[in-house]
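The other protein chains are all here in position, but one chain of the complex has been omitted.
Now for chain A:
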Amino acid sequence: MIRITLNGQVETLEDGLTVLALLAQRGLVGKRLAVERNGEIVPRARHGEVELTDGDQLEIVVAVGGG
C-alpha cells in the first residue's frame, strides 16, 4: 500500500495505481480536469502510464465560477 496526499487529504491506495486508474475509481474519467503531481503537470496523454508512488502530492482541479 502507498500513502499519498490527494487534494490535501491523506489517502491509502494500492500499489501500482496509475493516475488514470485513480481517476476511474473516483468517477472522474472523461471530466474536464487537470492533474499535478509533486508540483509538475501530468499531461492527459500520460494519465495511463504515470504510476503513483508513496508520498506523492496530487492535486486534481476543475474550473469553477469565479471573477
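What we mean here is this: a residue touches a chain if its C-beta (ideal position, glycine included) is under 8 Å from a C-beta of that chain, and two chains touch if they have at least 3 such contacts; residues count from 1.
In the analysis below, contacts and distances are computed from a predicted model.
K.L.:
I want to check something: the complex is missing a chain, and I'd like its UniProt protein name from "Phosphate ABC transporter ATP-binding protein", "Thiazole synthase", "Multicomponent Na+:H+ antiporter subunit B" or "Signal recognition particle protein".
P.N.:
Record says "Thiazole synthase".
K.L.:
Could I get the residues of chain A that touch the absent chain, sorted low to high?
P.N.:
Chain A touches the missing chain through residues 6-9, 25-28, 31-36, 39, 41, 43-44, 59-67.
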